[in-house]
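Missing here: one protein chain of the complex. Every other protein chain is in place.
Then we have chain A:
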């Protein structure tokens, strides 16, 4: 594939991320603005940290003047799930010249899209998906912080496009793999953890417990 086609393909793959990221990052910019932070502080956070939920929580933490220890531990706990995303891409990223950029730009959403790419020119497409997604996030942050509440539409609910994309990717995975055990483990563990640990804290225990179940299973009856 020519470079132009690769970029086009990556852009197409990134459209659901665009809908979600612009919406969420504009909301983030608005909230930073309302909390009294200058637009460049919002941009700096989005530029350096680049993770959804934690950035929102950081607004509150900074506003109440939480200690650096509290902020550090919160970042550690909320973002530990990133570990699991990187695990699946060690081999591919190690081959890429943009390795560190790819590691730095891995998010829930780019992880999902990357999981579902065809083999052809996979690395290049992954790079541009990461690049586009990060651009949406930065543009939205500045838009929200500068224009704030001037945006006249009520777009509440548009972030469902990400849920829809995740479900589609999941359906493809179910079709491609005969073994549905990992999917079932994931759903059941996540629901139980959601009930037990609550909406803020369930991701990390879900990922740890379900990976452990997979490990135990492959040690026992075994995967080929």
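The criterion applied here is as follows: a residue touches a chain if its C-beta (ideal position, glycine included) is under 8 Å from a C-beta of that chain, and two chains touch if they have at least 3 such contacts; residues count from 1.
The criterion applied here is as follows: contacts and distances are computed from a predicted model.
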Which one, "AlgX/AlgJ SGNH hydrolase-like domain-containing protein", "MarR family transcriptional regulator", "Multicomponent Na+:H+ antiporter subunit B" or "AzlD domain-containing protein", is the UniProt name for the chain you do not see? "AzlD domain-containing protein"
Any idea which of A:1, A:15 or A:151 touches the chain not displayed? A:15
From the list A:7, A:103 or A:147, pick the residue that touches the absent chain. A:103
Tell me which stretches of chain A touch the chain missing from the display. 15-16, 19, 37-38, 40-41, 44-45, 48-51, 54, 58, 61-62, 65, 68, 71-72, 75-76, 79-80, 82-88, 90-91, 93-94, 99-100, 103-104, 106, 108, 111-112, 115, 156-158, 160-171, 173-174, 177, 179-187, 189-191, 194-195, 198-199, 202-203, 206-207, 210-211, 214-215, 218, 223
